[in-house]
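Working notes, beginning with the structure itself.
Some chains omitted; the rest stay in position.
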Amino acid sequence: MSPEWQTVWLTLKLAGITTTVLMVIGTPIAWWLARSSHWLKQPVAAIVALPLVLPPTVLGFYLLLLMGPEGIVGTLTQTLGLGTLPFTFAGLVVASVIYSLPFTVQPLQNVFATVNERMLEVAATLRASPLDRFFSVVIPLARPGFLTAAVLTFAHTLGEFGVVLMIGGNIPGETRVLSVAIYDHVETLEYGKAHLLAGGMLVFSFIVLLALYLINGRLNNGNLKS
Amino acid sequence: MKVPGIHARLSTGFERFQLDVALELPGDGVTALFGHSGCGKTTLLRCIAGLQPCTGRLSVNGNVWQDDDTSLPVHKRPLAYVFQETSLFPHLSVNGNLNYGYRRTPMAQRRIHPSQVIDWLGLSHFMDRRPERLSGGERQRVAIARALLTSPRLLLMDEPLSALDQTSKREILPYLENLRDTLDIPIIYVSHSAAEVARLADYIVMMDQGRVVAEGGIQETLARPDQPFALEEGAAVIVPAVIRERDPQWHLCRAEFDGGSLWLRDDRQPEPGSRVRLQILARDVSIALAANHNQSIQNLLPARVMDMAAEQRPGMTTVRLQAGQTSFLSRITSRSAHQLGLGCGMDVCMQIKSVAIVE
Amino acid sequence: ARAGEVRLAIATNFHDAAERLAAHFSETTGHSTRISYGSTGKLYAQIRHGAPFDAYLAADEERPHLMEREGSGVPGTRFTYAIGKLVLWSPDAEAFREPQALLEADTLRRLAIANPKTAPYGLAAKQTLEHLGLWKTLESRLVRGESIAQTFQFVATGNAKAGFVALAQLRDDHQGGARWEVPNTHHEPIAQQAILLDRGRSNEAARAWLNFLASAEAQDIIREYGYDIPDLPE
């Protein structure tokens, strides 16, 4: 595989895995934030939004401190025999997950809050267990929120590069993703290559987004057959 | 050992409202829940369903659903609930709504099947449609069907027929009666319609401001001339009877009860020998001193005045009459009672319009 | 020796030269390279926190020096591999004949330099202006690029009329325009130093790379890309 395609592949892999991981861990957090009345709810909601506030490189720097050989997390991963996370693909995923958390949690929390309590009650009287209710009622009713969360997370992971650069170290074939590559091309005045990559990324993203929205619109308007 | 019936001692409350009820309801048949707007009917149903947190004890036909330490979660209570405001899933078609509960009912427990209810409730035309595209009455019918398809062991219905016209009601009521008789499950039914209640109910609970103010079997309760029910226009007695003969030419049949016979329309063409319930509204019973056969009222029965009570609304008197072992109620003006010189123990002729008799 | 791999952390401004050098190095020694580019500061932070690099080519003297002291660099392997050359440049050939005239004109609204705090070329530009006695007057009209590359973009896109860029950047498409090569005497030398990192201590290929970098062959290439070579390698 040529280095360019390797970069593209790495990027999609990172964005895909990050989005998946965030959907899995963001959904319960968002649900809890939307439904709970625990006193910790508001502080947790505020903490979830915090990664946004720091400049990515700075966040990356602190993650580096934390996950490096002398950081708390780093010490932990080392005693677990996992080595340290920075400069590995796993480290990239962890960093992206932290940085993109708000983009997943906030839209989900929003739509979860609008799901009519009555619908859950109805489902309960129709024998659906709490988990069943979540999958058969909440998720379908919250679909637009899931779409938004996934799009924001995926796109953000594609475009994000401050954290990735810091934690990943821009190692070709290992942690060098598209955004970093484009950044490099711009930095080294290789504008032609930068235009090509940036243009390709835009066109590709546009097509994917358009397809997603079209499918979503179709699902919303059409009569369901089951 | 299983204790049949519904035993409930439940308390809950809101800022300005307190519900405290202790009920012993029969384990089968229809219990009608009555009372003014805001008296706590919906809250009581929600407590029974487990939707509203409450304290106390609840057992249904021997199964404890709630007591001091445990409370069965809603989805583990084998009940169905038709909500006061229809609450179909907006993301599912009618078909999807119907199947939602059906699919979650274990195969072995299914006693009602989609094709049946679709037919009963006339849903076949819009099985693929989303709820937002249905009329109010159509939505209500789908909600009833969806609830029935879980083959519940207790059915809670909060004004299920309020959005339906007379014809639809007339089509659906027999099925509810049928359900009551064949499924052998208790139904708790909130309704403001005296006609519906008198037709369906076996047991009546009257609530006011969060408490039960009266309860009892429909026969005893309705035959009390001082009954507190806000039925008035709907006051009636229920008389068990047996069909004895049919007159196909005039579409009539004769039902015999303990104390005489009554002619009624044979809409449903019951077999001679079959048992029926006759409902006789107090307003359809008038009193004559002697039988006069030259009139359109054909059911003329000798009876004895048992007691008389003035109604809440002035000017009216409810008279309890007895024919054989059966009680009847008659609502007449107090002036008539006076002019006829009615008094306890007097023998009179009871005039019952045959058209007023329903099963 | 067996063919090995060397992982290099190289300051972005040296990118073009480094690519040429790496190709040449692989050809002659058979060792392969894997290069991560980044700003000098970022690469330093990463190396301090365990980044897997064998050798570090910084854009200044300070960071390699620090590394040597702290032990993340191998003592005695540090040397200056290139000296940057600062140029006052405008893509508009008519922009100036005499730099002094341009810099003193009130019409110069925006002058681009690299951030003196983060980029060595920025520091040199600042020293130059101070040398010319213009720092005070121009300070409020300066736009600071985060790196020398960004400074170049400010100028190339016409958003700043002129700017202090690296001679190494004025190649290929950007030959034209008005330029003034700042004399060495106006600022301290922009010495770019390399050092062998602790991780690369026993990596044959890493040592080979540093040897190659100091070779005359490499120095020719480096000069070709617009850098000076120190007279006496340390």
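Before moving on, here are some points about what is shown:
Note that the chains are named A, B and C in the order they appear, and that numbering of residues resets to 1 at the start of each chain.
One rule holds in what follows: a residue touches a chain if its C-beta (ideal position, glycine included) is under 8 Å from a C-beta of that chain, and two chains touch if they have at least 3 such contacts.
These figures come from a predicted structure and were not determined experimentally.
The full set of protein chains in the file adds up to the formula A x2, B x2, C x1.
As a convention for this text, only the chains that are shown with their structure count from here on.
Remark: the per-chain Cα centre closest to the mean position of all protein Cα atoms belongs to A. When chain centres are defined as mean Cα coordinates, B lies farthest from chain C.
Chain centres here are Cα averages; for chain A and chain C they lie 36 Å apart. Rounded to whole angstrom units, the spacing between the C-alpha centres of chain A and chain B is 56. Note for the complex: chain B touches chain A at residues 49-51, 73-75, 79-81, 83, 87, 89-93, 95-96, 99-101, 104-105, 128-130, 146-147, 150.
Every residue of chain A that touches chain C in the complex is listed here, in rising order: 57, 61, 64-65, 68-71, 74, 84, 86-87, 165-166, 169-173, 176, 184, 186-189. Within the complex formed with chain A, the chain C residues making contact are 7, 9, 12, 15-16, 34-38, 42, 45-46, 48-53, 147, 149-150, 152-153, 169, 174.
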